[in-house]
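What you see is the complex with one protein chain gone and the rest in place.
The letters A and B name the chains in turn, as written, and every chain counts its residues from 1.
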Amino acid sequence: MYDRARPFAARVRWAKKETRDTSTFALWIEDEAIRRQYTFSPGQFNMLSVPGIGEAAISISSGPEDGPLLHTIRVAGDVTSAISGICASNIVGMRGPFGRGWPMQEVEGKSLIVIAGGLGMAPLRPVVRRLLKSGMGHGTDERPVLIYGARSPRDILFRHEFQTFGRLFDVHITVDKADPHEHWKGRTGLIPPILEEISLHGPGTIAFLCGPEVMMRCMINELLLRGLPAEQIFLSLERNMNCAMGTCGHCMFGPKFVCKDGPVFRYSEVRQFMAVQEI
Amino acid sequence: MAIKGTLKKARLEDLLAVLGKSHRIIGPKAEGGAVVMEEIGYKDIPSGVRDLQWPGGCRLLPGKDSQVFSFSPGPDSFKRFLHPPASELFAFKRNGAKIDFLPAPKIAERPMAFFTVRPCDLSALKLYDKIFLGGPVADQAYESLRRGSLVVALNCLYPGDNCFCLSMGTGPEARDGFDIQMTELEDSFLLEEGSAKGAEILEQLSLGQAGADEISAKRRRIESCKAAFKKSIAAHELPGIIYANLGHPHWDDIARRDLECGNCTQVCPTCFCSTSYDYAALGGIAAGGAVSGKRFRKWDSCFSRSFARVHSGNFRLSRKARYRHWMAHKLAYTQAQFGLSGCVGCGRCITWCPAGIDITAELEALRHV
Partner (left out) sequence: MAKPTIGIFKFTSCDGCQLSIFNLEEEFLQIAGLMEIAYFQEGQDAPGGNGFQAGAAHFDLAVVEGSISTELQSKELLGIRENSSRLITIGACATAGGVQALRNWADVSKFKASEYPAPGAVEALAESTPISAHVHVDYELWGCPINSAEFSEVLASFLLGKTPGVPGYSLCMECKRKGIPCVLVAGQAPCLGPVTRAGCGVLCPSLNRACYGCFGPKEGANIKALMRIFQGFGYTENQCRLMLDKLNTYKFREMEEKG
């Protein structure tokens, strides 16, 4: 097993601007031995670093079956700014993969509802890709649902892929607000009203959520009211990751280490802590 | 048959001599009004030194006790040596499209023998092994220091005024996790093997016969120690009492007294939190853009304001939330994380808190207020 505390070199194969502040980077692990050992599942993340600047936890936005290893990064702090300035053929440091991803095996036989807000679409993209690959064969006649909310039309991530996603998923996109000059013909407003329009089959449904915590809290309440068991709601949490191996303590959420017990949690595991402020 | 024997007090030096052949001896030493832990020789042992500890205070008493080990644990523990306050994780070099991450140089020093580890700290060490060695990939820095180390435990015969290991179920008697255990008797030490490595050490000493008298003397001394405890904690109600009271108003009361200086976390033998960061000095920056430097890991604390900070905000902005997180981690979360208590009852956080905040009293307040 390769060292998880020391980064290995990953070369930027290509970089693509998604929105004004977010880009996707395709990375290639330089060391052949590590590349062979490296496997991940949807929802896991890597620690990407620019030596001298620091390190940031970035979820993997491609599926395990896809070719290049994609990371969709929003410029927020020093590390993400530094990475955003790196061009193709340059190198970043990578450690990973880390964490527990989405429980793909639990989707089998249930109708899936994917709810993403903002950058939260990035760790859910591999889920959508996986299902697209496997087609309708997840044991239910229901079309899976994908609800995505972005700040504005120009903040929509993977905008050209939703048509493809729509081949399998019942896709609903909304933006918080749209300027008139953007000629947005889609929906405006928050995510919850969309949920009201969707028929859910209570215990037969499984939900994956990733986005701002306020949005997730609100949607989880809705889902519970609509009869989804807490055990069938999964959410991906964000905390301050430093070591990514459960030994530095930064990312604790109650007794959970978001880096190794998460970032994806079953709602029933974390519900008691989600009710406590500043846990 | 496990090796057991007595070593005359006057020959204690022999034990250190044998340990010292293969190991650096890390043990107690009186310094600056406290008993600290350092690499020591026989003469450094603060024989007969007594101490007084109270919430927010510690004093070494004048005069000598007839016993060798009459002091309770000071601020240090094995933690300083196995999880050093600052260590280099790796070095990096970035030059244009080329980046190297070079492993930290191996520490060539001899392994350490921890001399007179108290039972509370044995429990903390067991927890540390789970944290740093029990994951899918072991922490290499910890592993390289822990491998080859020796643990010589010392049974406690006097509880310190802030000790509450008895109620925590971690002391005052060593049960496992040591290579040798020592019990101070009238004029000798009873030495008992705890592992094959410990037996090898004991075989090199000329030990006296340990018979029923010595065993019963040991029992008597430990029992009288148990009877002398002044402090206890409601361990039987843990972790439930914490989980049930995360919204208790008493946290606000603690926040008024809490200095959030982080001392409790630094002296706690189970607090393991750290921050890793890249450091490049001016000398590591070349005009052409090449950068070289190192990633260091330093002890940190959940009391640091920046600890739960992310770019978009801070998950624990209030002092109350930071204190609650620490206490909940000690008394509830660690149990859920590693199956062992995060509090071993050593009382260090009580003594070394300048505000004298007493974790046992705060738990009582949560139970009754």
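Note that in this section contacts are C-beta pairs under 8 Å (C-beta built on N, C-alpha and C of every residue); 3 or more make two chains touch, one makes a residue touch a chain.
Computed from a predicted model, the values in this text were never measured in an experiment.
Asks: Of A:G52, A:G96, A:P123 or A:P144, which residue touches the hidden chain?
Replies: Residue touching the chain left out of view: A:G52.
Asks: Where the complex has a chain not shown, which of B:V36, B:L133 or B:V310 is the residue touching it?
Replies: Spelled out, the listed residue whose C-beta touches the missing chain is B:V36.
Asks: Quick one: say which of B:F164, B:W299, B:F315 or B:F338 touches the chain that got left out.
Replies: Of the listed residues, the one touching the omitted chain is B:W299.
Asks: For review purposes, identify every residue of subunit B that touches the missing chain, sorted by number.
Replies: Here the touching residues of subunit B are 31-34, 36, 38, 56-59, 74-76, 80, 85-86, 256-263, 266-267, 277, 279-285, 287, 291, 298-301, 303-306, 319, 351-356.
Asks: Provide the residue numbers of subunit A that touch the chain removed from this figure.
Replies: On the side of subunit A, residues 52-54, 77-79, 81-82 touch the unshown chain.
Please note the rule applied: only the chains that are shown with their structure count from here on.
Asks: Where the centres are mean C-alpha positions, what is the separation of subunit A from subunit B, in Å?
Replies: Going by mean C-alpha positions, subunit A sits 39 Å from subunit B.
Asks: Using the touch rule from the top, collect the residues of subunit A that touch subunit B in their complex.
Replies: So the residues of subunit A touching subunit B come out as 1, 3-9, 49-55, 76-77, 89-93, 238-240, 242-243, 245-250, 252, 254-255, 257, 260, 272, 276-279.
Asks: Which part of subunit B faces subunit A closely enough to touch in the complex?
Replies: These residues of subunit B touch subunit A: 89-90, 92-94, 96-101, 103, 131-132, 135-137, 139-141, 243, 246-247, 272-278, 280, 284-285, 291-293, 297, 300, 302, 307-312, 315-318, 320-321, 325, 328-329, 332-334, 336-337.
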